Every structure is written in structure tokens, then in C-alpha cells.
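Note that this complex is displayed minus one protein chain, with the remaining chains in position.
Note that the chains are named A and B in the order they appear, and that numbering of residues resets to 1 at the start of each chain.
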Amino acid sequence: MPEGQEKAAAETKAKGGTTKNRHDFVEGDRYAPAPESTDHVSLKDSYDLFIGGEWVRAPKRIETINPATGEVLSEVAEAGPRMVDRAVSAARQAYDKTWSKMSGRERGKYLFRLARLIQERAREFAVVETMDGGKPIRESRDIDLPLVASHFFYYAGWADKLDYAFPGRRARSLGVAGQVIPWNFPLLMAAWKLAPALACGNTVVLKPAETTPLTALKLAELIEEAGFPPGVVNIITGAGKTGRNLVRHPDVDKVAFTGSTEVGKMIQKDLAGTGRRYTLELGGKAANIIFDDAAVNQAVEGIVNGIFFNQGHVCCAGSRLFVQEGIADAVVRKLKRRMESLVLGDPLDKNTDIGAINSQEQLERIKVLVDAGNEEGAKCWQSGQRLPRKGFWFKPTIFTECAQSHRIVQKEIFGPVLAIQTFRTPEEAVEKANNTPYGLSGGVWTDKGSKIFKITSQIRAGVLWANTFNKFDPGSPFGGYKESGIGREGGLQGLASYLDLH
Amino acid sequence: MSTKKRLAVNKTYKLYLGGKFPRTESGRYYELNGRKGALLANVSRASRKDFRNAVVAARKAWPGWDGATAHLRGQILYRVAEILEGRSEQFEEELRAQGTTPAAARKEVTTAIDLLVHYAGWTDKYQSLFSSVNPVSSPYFNFSMPESTGVVAAIAPEESGLLGLCSVIAPILAGGSTSVILASHTRPLCAITLAEVLNSSDVPGGVVNILTGFRDELLSQFAEHMDVNALLICSDDEKEIKLVQERAVENLKRVISHVDGPLAESPYHILDFQEIKTTWHPVGV
Partner (left out) sequence: MAATTPSFPDLRMLSTIDQVGVEERARRFQARSIKKESKLSALKLAVTMLDVTTLEGKDSPGKVKQLCAKAMRPLPDDPSIGPAAAVCVYPRLVRVAREAVGQSGVKVASVATGFPSGQSRLKERLSEIRYAVGAGADEIDMVISRGKLLHGEFRSIFDEIVRCKEACGSAHLKVILETGELQTYDTVRIASEIAMAAGADFIKTSTGKIQPAATLPVTLVMLEAIQDYYDRTGRMVGMKPAGGISDAKTAIHYLVMLKETLGRDWLTSKWFRFGASSLTNDLLMQICKQRTGRYQSADYFTKD
């Protein structure tokens, strides 16, 4: 940072952000608030379970809060074993009676219709996603929602073309899919699960995460509106127990789970010997490797997108940075400068880059690992944003001088925390990058084409971003090697998980 | 002229590990008897340590085999078929000794040879079949392609000593993974003879490792080993399948179960031991 800039920052700090100049373009420390309007959003005080095309009340209720303020947004039902059973049998009936008998073309039309309804109400959904989960409105509006709609649109088109997808095989649906999704991309994960399952002719029971159930429930309203036959999609809310009951239900033919590796292993064990199919999208600890011939300024931006996108609540986050020695100082200097320019605060503000941490529990987890990083001798640096008083927040954080054995290098933090290491040779970078039980994603930055092919082919991970990071598309398969999961979601390959090929 | 019968030189059946034919480190064996109860062989009874050594050998061989050109892997698989063809009588004899009828033995050997030729042809084609260039809505080039899973452990079919074994090994090898195979307990002879064929066919040491022994002793070892990426079990025993699936979770092994019998020729068996990798790159000047 130029000296003057530092001085100015210090001056502003000394003033304690006096209200007079706070929003001045030159002197102020932040832009004037630019909140996304919420007056067009309809949220009910209470949501029931969406089973068999009806809203079913369950006695036990859980509150869902806005993590940026701590306010209660709504309450939802907690589905007990009987409700899970009821949802699965509704899905079974719908499968037997309507959905499995319907032509692919007709199924596809339902999905196209749903995609359109989502597009029409995208802004409203983006606002709810941000309120319930804490992610910046810029991301939910510009990334999550467009991807949600396009995911349905993409798989809608597959519904009548399944026999072309796998040469030499005929495709048949599996039956009832039980799907459990996480809180980091609530609606997008619902789309990733529902769209291929339905396109392939399966019916679904979906359970959104405990802390972020609202957009899935609002999606249920759209599914009603789109006129899907009752029971084709059932959405039940609850915590881990509800999810486990769903996954273990004997009449579920296929389980799809996105979440932690720990739970993924439990599911794999639960399903052992049952012959039931499963796909798992689990944790990650991606290496982002910057070679000294990289486009450095774009690489720095890639690092920022890699680890601070969605507060680092991203399974494929570039949470381990490997920088080639010769440019390490410059990269860290530029990275720090860039981090200072990130806007942290109200997720509904259109200028916010870093929103709230999703829950108190997750915030504690991040803190424990950051403490471990400090204890183990890595050097911590945080940017200077002030944190709001209410809600759950964590500053963008980097650790330099990390060792491969540090917990911040080994464990998935799932927060805005980056562990930086340097390397000298490409072999060293690849060896360290692969030295993890995970294998979800990776990044490689170099200007040399042949090096891109060499290094991306050596990294043992399912998604490789070369000279970019954290890009997603419905047509692009996503999923992990090793302990990061089994199976792919997205693209042609994502169909295989929902089909019996014979 | 003397009609004195010549004393036959009997073969010792050992394990196949890292391109070598060691006895089991445990020194144990089990007796394999022929139809009339005569001793056919003292078969090595592999231990968990033998399995561990086999995984080490397979892991070490994997980068080389995975990095070999698809064309070369095809050449080598074809070479295996050629050598097997030349030694078909020996295999038929072993199959007969283990209870197969002559006609069935003949059939099994020729089918196995043809299966190897079939997979030799797949080594440089399945990639095109299972790859895709994905149209994304942003200025990026995006493609997905299969890569070998790594080290695959396989429990070969029990009832088919040669064809079952070949049908397990061929798709794993064609796809660039290396393997540790537990051969049929009751029909182990062809396994070690096949190892000799592999060893003289330019298959690099460690790419295929073959153990003989007791399933119940080795199953959980196969399932639990943290450096095994995928597991194929050919079995009709639900308990066995459940056991390996449960034990496989610690490193999230990919578990493929198949009935106890030879795998049909199919590129989808190659795909069982592949991971799909998707790569993004910006398109610009």
C-alpha cells in the first residue's frame, strides 16, 4: 500500500468513521448503503412440509434466522420418521402412477416451465437466499440464481434424449431419490439435485439444510405453481436426523448427498449391502498453484475468488495457495492490497463482497482452526474491515509461512481463510497439492500452455481451473476424486447417477 | 529300449508380486486337490502382509502404467493375448485338472484370449467415448475426460478360474489403473500361470499383482486398505458384499460389486475404474 494510502486509512480510523464523511467517495471508508429492495419478497411466518403436493404440518418447529442480524425470519417444520416415511411413499406413488409413465418430452416440459418460473422470480429468490444464508446479494443475484435457472433448463432438455447419452446402453430411471443438501448454496444445490433426478424420470424427496430451508420451500411453491403431479417432488425440512432417516429409508432407491466427508462416509456405510445407489459430493482442500510466469494480477483476483467467494463456504474453495518462490512476495503484497478493498457487511447491500458466516456453529469451527494456525506457528494476517456488531462475521484471513503439517493446511476450514505455501519446482507443487485425502478441485496459473496440460493432468481432482477459479456451469461435470466424493453432477456425466443403464 | 517313465517336473504355484514370483511371506499354503483327490498343488496362502506388499507394488507401478500411451497399453494387452494363445494347452490342462470339462476348458481359454484382444482395442477408444467438450455460458473452454482411478483391488470370480480373472484384469489394465487381484480359491492354478504370461508380455512389474489364499481372511484387508482407490468384488454372497462395502468407507473407496462370474466385455467396466476430470480455461487473446 502506498504510504499515503496507509496514512489515510489510519486517519479515517482515528476519526472513528465520523458520520459526516463516512460515505464521501474520496474520504469515506465505505460507499453509501445500496440495499437491495426487500419489499417484493413474500415470506411466511411459518412453513410446513411439502409432501404429495400438499403442505403438511408437523408438530415440531425450528426457527431459521438471518445470520447477518440474528433475526428470526421464519419457522419451519422438523420432519420426524413418520413424515419422512410419508414423503417417501408419496414419491413412490408418484413414481409408479405418473412420473415413470410419462414420456421424457412431457417431463422435460415441466422442467422447462419451472426454469422459466425461477427466472421470473429470480430477484425475490436471490433476496431470500441472502437473508437466510448470509451470502452477498451480488452473488445470489448474479451467480446462484442464474445457475439455478440454467441448471433446470439444461436438464429439461435431456429428459427426452436419455437414450443418446450412453452409447450401447438403454437408460431407465431408478425410482425414488432421497437427496440431502448443504447450506452454502441452498437453492443451487437443490437445482443440482432435482433437475437431473427429475429429467431422468425419478421422483424425489429433498431435504434442505437446517439453517437455510427457505428457498427450497419457496421452490416447492413454484413446483406447485408449475403444476407438477403431486409427490414428484417432496421437500421436507429438519436437521441431521431427518436427513439420516431419509438416507436410510428402505424405499429410497438412490441417495444423493452434498456435505461433509464425515457424513458422506456415514452414508456410504449406512448403504452398504443395500444395493442402493449413491452419489456423494463432499469436502475439499483445493490447491491453487501460481507459477512465476502467470498473469499475476489476474491470478491474485483468482485467489480472491477462490477463497473469499461465498465467505469461503465452498467445498471447492482454493483454500491452499502455492506460489512459486520468485513471485511470492509480490503476490502476497497484491493479495493483501486486494483484500483491503473487499467490502464486508450487510449481505443485502449490492456492494458487499463478503457477507455473513452462515451460523454461529460454523463461526466457532472457523475460529478453532484459525487459533490452531496461530498456535502451530503460521503467520496470520487479516484485512482491516470492521465487523458488524450483530450476526456472525469473520474477516478475510491469510496465513503465510504454513507447513504442510499445519491443521490449517490439512483440514477443511469452510471459511474465508487461506493457507499460503511457496514452492520452487513444479514437481514440488504437484506433490504437495496432491498430498491430501481430498481431491475435489484445483487451480493452475501459468502462461505456458504445455505446463497447463501437464500440471492439470497431474493434480488428482475432479475439477481443474486453469487461469481461472470457481467457475460453474450446468453443462460442466462437477465432483471429486478420493475422499471428496463419488460421482459427478452436471453435464452429460451427471445423468449417469440417476439412471440404470442396461 | 527302456520304457521307464520319466518323472514329471511339477510346477510350484507362488504369488505374483511386483513382477516377481515370491512365496507368501507367511510360509503358509493350502492343498489343492484334483478330481480324484490327488494333490494338484500346494497353493500359497497369502497373508495380509503379502497384500500390503502387493498394494505398495501396485502404487509404485501406477504412474508408469497410467502415463504409458493408450496405444502402448493396447499393444501390451494384445501381447498378453498372443502369449496366452501360445500356451492355451497348458491353461486347458489346468482347467481340466480343476474340474472343467475339456470342451468347456477349450471354450474358456479361447473366450479369455478373445476378451483380451477386445480390451486391447479399447485402450485408445474409451476416452473418446466418455469424454466431452462442454458448452459453457462464459468465455471458457471446458472439457471432461476420464483418468484412471489408481490402485484397484479385485476379488476375482470364484467359479471361473481363467476367464473370470481375465475379465477382471483386462478392463482395469485397459483403463490405466494397476491392480491387486485375489484369485479364485478353488481354481487358482490358471491365475499363477496367467501371471507368467503377463510377466513375459511386457506388462510392467507391479501393474498386476495376484494373490491366492482365503477370501474370508483377506476380504476386509482389501476393503480397508487406505491406499486402494477402488474395489471390485465378484460375489453372490450378500454378507461378503456388505462387509467390503462397510469396510471401504474410511477412504471412500469406489466399490463395484458384480455377480460371481466373468464380466461381460464392455467399455463401461473400464469406466468403473475411471474418474472424470473437468478442466476450464479462458478463451482470449
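Throughout what follows, contacts are C-beta pairs under 8 Å (C-beta built on N, C-alpha and C of every residue); 3 or more make two chains touch, one makes a residue touch a chain.
In this text, all values refer to a predicted model and were calculated from it rather than measured experimentally.
> Determine which one of A:123, A:241 or A:350 touches the chain that has been left out.
Per the contact definition at the top, the residue touching the missing chain is A:350.
> Looking beyond the chains shown, say which of A:33, A:275 or A:377 touches the absent one.
Answering carefully, the residue with contact to the hidden chain is A:33.
> Quick one: which of A:198, A:267 or A:294 touches the chain that's been left out?
Selected residue, touching the omitted chain: A:294.
> Which parts of chain B face the unshown chain closely enough to count as touching?
Contacting residues on chain B, toward the hidden partner: 139-140, 282-285.
> Give me the chain A residues in contact with the hidden chain, please.
Given the touch definition above, chain A has residues 1-2, 4-5, 8, 23-26, 28, 31-34, 138, 142, 293-298, 301-302, 327, 330, 333, 341, 350-351, 447, 467-468 touching the missing chain.
Keep in mind that, in the parts below, only the chains that are shown with their structure count from here on.
> Taking each chain's centre as the mean position of its Cα atoms, how many Å separate chain A from chain B?
Each chain's C-alpha centroid was found; their separation is 39 Å.
> In their complex, what parts of chain B are in touch with chain A?
Of all residues in chain B, those touching chain A are 129, 132, 134-138, 140, 142, 144, 147, 229, 238-239, 241-243, 245-246, 248-252, 254, 266-268, 275-282.
> Using the touch definition from the top, list the residues of chain A that touch chain B in their complex.
Where chain A meets chain B, its residues are 150, 166-169, 261, 264-266, 268-269, 271-273, 280, 282, 437, 452, 456-457, 461-468, 471, 473, 475-479, 481-483, 485-486, 488, 491-493, 501.
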